[in-house]
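A single protein chain has been omitted; all remaining protein chains appear in their positions.
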Amino acid sequence: MKTSMGSGSTRIPLRQQVEELCEQSIGTCYQCGNCSSGCPMGPWMDALPNQLIRRLQLGLEDTTRFASPWVCASCFACGVRCPKGIDVPRVMEALRVVGLRSGEDHIGPHTIEKKRLSQLPQIALVAHMRKATG
Amino acid sequence: MLIGDRKQQSYEPRIVAFLCNWCAYAGADLAGTQRLSYPPNVRVIRLMCSGRVDPGFIIEAFLEGADGVIVAGCHPGECHYEHGNRLAERRMTTLQHLLGFIGIEQARVRLAWVSAAEGRKFAQLIETTVEEVRALGPFQQFPRRAP
Amino acid sequence: MTSLAYYPGCSLKRFASGCEIAGLEAARRLGIELVELERWNCCGTVFSMSSGERMHHLGSLRNLVRVQEAGYPEVVTMCAMCQNTLRQVNNEVRGDGDSLAMMNRFMDEEPAYRGEVEVLHYLTLLDRLGSEAIAARVERPLTGLRVAPYYGCTLVRPPSAGIDDPEDPNIMERLLEALGAKVVRDPMRVECCGAYMGVSKPGTINVRASAIHGSARNSGAEALATMCPLCAHNLDAVGPAPDEPALVVFYFTQLVALALGAKPEQCLAATQRVDPRPLLSTKGLLEEPQP
Partner (left out) sequence: MNNRVGVFICHCGKNIARTVDVEALRKEAAGLPGVEWAEDDMYLCSDPGQQLIRERIAEQNLDAVVVAACSPTLHTTTFRRAVESAGVNPFRLEIANIREQCSWVHPGTAETTHKAAALVRSGVEKARRTQPLEPIHVGLQRAVVVIGGGVAGIQAALDIAEAGYPVHLVEQGPNLGGRMAQLSETFPTLDCSSCILTPKMVEVSHHPLVTIHTLAEVTDVEGSIGNFQVRIRQQPRYVIAEGCTGCGDCVPACPQVVPGEFDRGLGARKAIYIPFPQAVPFTYTLDREHCLNQGPLIICDRCAQACEPRAIDFDQQPSEELVEAGAIVLATGCDTLPLSHFREYGHDRHPDVIDGLMFERLLSASGPTHGEIRRPSDHRVPKSIAFVQCAGSRDPERGKAYCSQICCMYTAKHALLYHHAVPDGKVYIFYIDIRAGGKGYEEFVERVRAEDGINYIRGKVAKLIPKDGKLEVWGVDTLLGEQVKVEVDLVVLATALVPSQGIQELARVARVAIDGDGFLSEAHPKLRPVESQTRGIYLAGTAQGPRDISATVAHAAGAASKVLGLFSHDELVEEPTIARVNEALCRGCSFCVSVCPYDAISLHEGTAHVNETLCRGCGACTPACFAAALGPRGFEDDQILAQIRALAC
C-alpha cells in the first residue's frame, strides 16, 4: 500500500479537528495496542482502534472512511486500559462527529425490522439514534 | 579621559549583573570564548549561587548609579546547590512587586536562567536588557549617592 | 424511614419494569422511601463525548435541576445507563464553570443548576446500608443459588462515573453474599454485551452473549445478575446463539426483593425470556419464607 502523508486540502487537518473534538492528545499514543486487544467489537471492525489512532497521528484524511467508529459500542474498555491515558472512546466519538458533519447517514431506520423495533429497549434505540445522529 | 563623566556623554545605561559561578558566569565566559559581542554596559559580580543575591544588593546598585540589574543563575532543577535558584526566584519576585509598588519599572530588574552552555543566550540577554533599559532612560527614582 | 429522590428513566417504565417494581419493593422492605421526581425527562441515554456536542447534556442537566429544586441533595437511579449519563454530565459541569454557565443560559426556562446534586446508584445505596444490615433483613436467603454478577460497561466505566473498580468490582458480590447467594466471580463480568449495536448489527449480540453466558456457565454460575436494561435485553431477550444454553438473567433488584421476602410474582418479570421459576424452585426459593 502506498500511503501519502501530505495534505493537499485547505480544510482544518483531520488530526487537529479530531484532537479539538475529543480533547485528547493523539501524539502520546505509543501504539501498544492495548485498546485493540480488549475491544469487544474488534472482530467487526475494519481497522482496530490503535490503527485508527495511528492513521490520525500521520494525519491521513481517509481515516474517516473506516466503519470502525460506527461499530464501536462505547464500552470504555479501551479508555480505561490505555497506559497513556488516552480516552479512546472520545476519539471514536470525534471521528463519528466528523463523519456526521460531512453528512453521512448511519441510522438506516429501514434496515431495522418492525418486529425488532418494538422489542428493543428504549435505551437501545435512543442510544443508537444519538450515536448515529451526533 | 578614562573614567567617563556621565554628564558629558550621551546616556549609556549601566547594568550590574550578579551571576552564579556555575552556570551564568560560565555562560558569560563562553560568550567570550565564542567571541560573541555585546554592549560593554554590563559589569559582572560573581557569586557562588544566585541564592546569595540579597534584594538589598539591588537597591544598593540603584543607589550607586546603576540603571538596571540582572540576576542570573542555573536553570530550575539544575542549581549546583539543589535549589538556590528557586530561592533567588522567590526573593526576586517579591522585590519586583515591591519595586513596582514604588514606581520603579520592573524591566530594570531582570532574573534569567543561563546555563554554562548558553553563551549566545547570555549575549542576547545583555543586548535586550541594555536596549530596554536604554529606552527607559536613566534611573532617577532614588537620589544618587555622590560618587 | 429515609427518603430519597428517585429518577427512573424511560426503560424502567416500559421494557425493564420488572427491575423497577422489584427495586422499589426491596427499598420499601429496607425502610427506604424512593420518591419519584414529579417531572423528569430522558437522561440523554448516552453521554456525548465530543467538545462540540455539549448541548446534548441539557436533558441530563434538567433532571439535576429538578432534584435540586425538589430540595434533595442526592438522586437515586436503578438503570446503569441513567446513572452513568447523569454522573458524567454532573462531573463535567462541576469541573468547568464556564460550561455550566453556558448551559444554564440555555436552560433559561429553568432555575440555574448549582452543581450540588449527587447522583447515586441503587447498588451504592444498598452498599452504604452495609452487608450486615441487609443480611439482618433477609427472610429468604438465596442459599445454594449460584449467581454471577454481570456489570457490563456503564456501571464501572469510565472510572469517573463508575460505582466500583473498573476491572475488579465487588459491590454486587458483597451484596449477593449478604443475601445468602453463592457468588460466582466471572472474569467476563465487566466485558461489554454489545450495547446498542444490536440495533444496527444484530448478529454481534449473539456472539457477545454467547461469550458471557459461556464464561459464567464455565465458572459454575446458574444465573446472571445485572443492573442494566440494555444488558438484560442483550443477554436474555437476544441471548446466545440458539443452539447454546442460556442462563437465567435477573435484574439484581429482583434477587434483593426475593431475598427480603417479597412474593415471587412481585419480583419476577413477565419480560424474562428464560423463565427463572424452574431454577428458583429447585432451590426452594419460590416458597413462602419461614418466619
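Order of writing sets the chain letters: A, B and C. Residues in each chain are counted from 1.
In the analysis below, contacts are C-beta pairs under 8 Å (C-beta built on N, C-alpha and C of every residue); 3 or more make two chains touch, one makes a residue touch a chain.
This structure is a prediction, so every number in the text was calculated from the model and none was measured.
Participant: What are the shown chains that the left-out chain touches?
Facilitator: Across the whole assembly, the hidden chain touches A, B, C.
Participant: Touching the absent chain in the whole complex: find that residue among B:C49, B:I70, B:L99 or B:V133.
Facilitator: B:C49
Participant: Touching the hidden chain in the full complex, which residues of chain C are there? Just list them.
Facilitator: The missing chain touches chain C at positions 165, 167-168, 185, 187-188, 191, 215, 218.
Participant: Against the chain that's been left off, what residues of chain A make contact? List them.
Facilitator: Residues of chain A in touch with the missing chain: 30-39, 42-43, 47-48, 50-51, 77, 81-85.
Participant: Determine and list the chain B residues touching the chain excluded from the picture.
Facilitator: So the residues of chain B touching the unseen chain are 1-4, 12, 14, 16, 25-26, 28-29, 31-33, 35-40, 43-49, 51-57, 60-61, 64-66, 80-84, 87, 91, 123, 147.
As a working rule, only the chains that are shown with their structure count from here on.
Participant: So what's the Cα centroid distance for chain A and chain C, whole Å?
Facilitator: Between these chains, centre-to-centre, one finds 27 Å.
Participant: If you average the CA atoms of chain B and of chain C, how many Å lie between those two points?
Facilitator: Between these chains, centre-to-centre, one finds 67 Å.
Participant: Cα centroid separation between chain A and chain B, in whole Å?
Facilitator: That gives a centre separation of 55 Å.
Participant: By the touch rule stated above, which residues of chain C touch at least two different other chains?
Facilitator: Residues: none.
Participant: Send over the residues of chain A in touch with two or more other chains.
Facilitator: Within chain A, no residue touches at least two other chains.
Participant: Which of the residues in chain A come into contact with chain C in the complex?
Facilitator: The contact residues of chain A facing chain C are 20-23, 40-41, 43-44, 70-71, 73-77, 79-80, 87, 89-90, 93-94, 97, 106, 108, 111-112, 116, 119-128, 130-132, 134.
Participant: Over in the complex, which chain C residues touch chain A? Could you list them?
Facilitator: Touch residues, chain C against chain A: 9-11, 14-16, 42, 44-46, 48-53, 56, 79, 81, 153, 157-159, 166-167, 190-192, 194-202, 204, 207-208, 229-230, 232-233, 237.
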